[in-house]
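So the structure is just underneath, and the comments pick up after that.
Our next item is chain A:
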Amino acid sequence: MHTTPRQGSTMHQQSKTRLPAPRRRIITLLLVVATAVTFVAVAGLLAGCGSSKKNTTTTTGAAGAVTPAPPLNTHGKKGGSMTILLSGDVDSMDPGYAYYALDYEIVYATQRPLYGYKADSNTVVPDLASAMPIVSKDGKTVTVHIRSGVHYSPPVNREVTSADVKYAIERGFAGNVANGYATSYFSVLQGAPKALAATPAKVSIPGIETPDKTTLVFHLTQPSGAFIGALVMPLTAPVPEEYAKQFDAAASSTYGQHVVATGPYMVANDASGNIKVGWNPGTFIHLVRNPNWKASTDFRPAYLDTINYKEGVSDPTVMTRQILAGSADANGDAPPSPPELRSILSNPTQKKQLFFIPVSGSRYVALNTSKAPFNNVNVRRAVAYVLDRRAMRLTRGGPVDGVIATHFIDPSFAGLGFEAGGGYSNPFATPNDAGSVPKAQAELKKAGFADGMFKGPTVTMVSDNTPPGSNTAKVVAADLAKIGFKVKNISVLHQTMYSKFCSVPKNAPNICPNVGWLQDFKDVQTIMDVPFNGKSIAPANSSNWPQLNDPTINAAMEAAAKLTNAKARYDAWGKIDKEVTLTAAAVPWVWENFPTLFSSKVVPQLQTWNEGAPDVNWISVK
Partner candidate 1 sequence: MTTENHESVGTAPRAQGSGGGPLPALGRAFRGLANFVNSSLFRYVVRRILWGVVLLVIVSALTFIIFYLFPSADPARLRAGRNPNPAAVAAIRHSLNLDKPVYLQYWLYMKNLVLHFDLGFSYYNQQAVRTQIFQRLPVTAELALGAFVLWMLIGIPIGIISAIRPRSVLDRMTMSGSLVAISAPVYWLGLVALFLFAKDIGIIHLLPGSGSYVAITKDPGAWFGSMILPWFVLAASFAAFYARMVRAQVRETMSEDFIRTARAKGLSERRVIFRHGLRAALTPVVTMAGLDLSGLLGGAILTETVFNIPGVGRYAYDAIVNADFPPIQGTVLFSAFFIITANIIVDVIYAFLDPRVRY
Partner candidate 2 sequence: MPSSTHASATSDSVQVSSLLEIHDLHVSFRTRDGDVHAVEGAELSVDRGSTLGIVGESGSGKSVTALTVMGLTRFPNATISGEIIFEGTDLVKLPNNQMQSVRGKRIAMIFQDPLSSLHPLFKIGWQIVEAIQAHEDVSKATARKRAIEALREVGIPSPEKRIDSYPHELSGGMRQRAMIAMALVLKPDVLIADEPTTALDVTVQAQILDLIRRLKDEYQTAIVMITHDLGVIAELADEVAVMYAGRVMERTSRERLFTVPELPYTWGLMRSIPRLDAPRPGRLDSIAGLPPSLIHLPSGCPFHPRCPYVMDVCLKVEPKLEQSEPGHLVACHLQVEERRRLGRELVSQHGSRSDER
């Protein structure tokens, strides 16, 4: 269950789903950055980037379960169907709006953006485009050629042209389509709006030229790796204007209910293009083959004939057992429950069907640095030492939940060079991550508490009122009591914890034990900048819960953001990770994984770039 849909990149308190915003952001940014990195490598603007692949195969020892993605399924059996269980629903089938991990599961099977991914890696490959983009010397002109012979599904049927991509991007800026990332990455196009246009306005972007039916020329106001990276986003999937404009005229575009496909699959529709026969919101999504799709134009094998998404599966135990029993084939948006995961891991056969993919981000305990006693770095460090991270992780299911976090840039970035900058430090190491009272007391002595026991007034804490957050808070309070803290806890709804207390500096308690931040982007900047930059402190909806406002760190972040050289960038952000960790303003304790379970009837294939969602373009029946 997600409690704060589409509201900032805050960690969700209950079980993970692929639905909510944090994940959406992760995916978007993962796509954009991974893409950008690849493009940059291809374009030769960057030399010496060692190995950006394999970032999902981190070895984590006994601490947590991360499974390598299965090898690419190149010789699958053609035909058959599979069933994917969903707890929620896509919020739109419109490629111009789609912005959730679950949306991407469907959109990347039904639409062809300019670029895409194979199932086994984060490496970008041309999709609708016929080759990698051609970037001019000054970086301000990007040319993309698209394939010929790509046709829309019925009722449109005609061949895709470059003008369709132009229309698709332009409509994303209209308020009634309301793309979530167009203004972030596509506003660098010459003449593109900086904000969404009022509804329903026809947005025209002179910076997109279509000299012929297969060529797109993008004119940028400045060089932008982010723009090139974003060509992988669904916004670049073509939309036929003559068909879509009737739907785009509505106050809120209804194209999503009449969407036509270019990918191997389409949502089953009727003669008028209405997809209600294939998508009954909250009930099912039915993908069938797109009759106008030609395998010769695509890199996807698309083995399956049909894919049934069964929605409304609310109980994770029922879901898990249905997959194990083979009445369904994969979980599409919600993870199996921890007890089920442990049971599967202890079964050698079932274990092979389960895959853990890191989500990149951490849960942490925020200590309010704006007031006593946590305005004292030594008092904060005492907390960092005394917390039993292992016990805290147990409140969320133990090792199946993820890897114990000791800083912020997570292991999925391993090998990129952060180590050189001082990343991957563990300044508050304790035996078995179980916390250390003597080390904590040493810090308290430095803070002036002679016997190592805290003597100040009662500290306040605002926590979740339901498990697992409430249990985590209990562990925190119990650990703090070991070094003399008296904790007054207020238990509220997870959402209220953020909206009324932790995100409102005026009302913020001393301790917020149930906060967390997921990356916006497969880029370290988004892990560190938003939650720890002094700029992020706002009177309301603040995302800097410890209210950390360290001028040195702020300045380091400003400088790092401007770096374009990858190595320099990794160095800089690795240092910032270390510095922030050393402030102990936030005490990270877990980097989570997302588990995806497959039935024994299918060959597992995962979208590693999409938190390991099942990739129906590559899955086949056994």
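Definition applied: contacts are C-beta pairs under 8 Å (C-beta built on N, C-alpha and C of every residue); 3 or more make two chains touch, one makes a residue touch a chain; residues count from 1.
As a selection rule, all candidates are chains of the complex that A comes from, given by their letters.
A quick note: this is a predicted structure, and the numbers were derived from the prediction, not measured.
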Candidate number, among 1 or 2, whose chain touches chain A in this complex: 1
Where on chain A is candidate 1 touching in the complex? 1-2, 4-7, 21, 24-25, 28, 85, 88-92, 99, 175-176, 178-181, 183-184, 194-200, 251-254, 256-257, 280-283, 310, 312-315, 317-318, 321-322, 324-328, 495-496, 499-500, 520
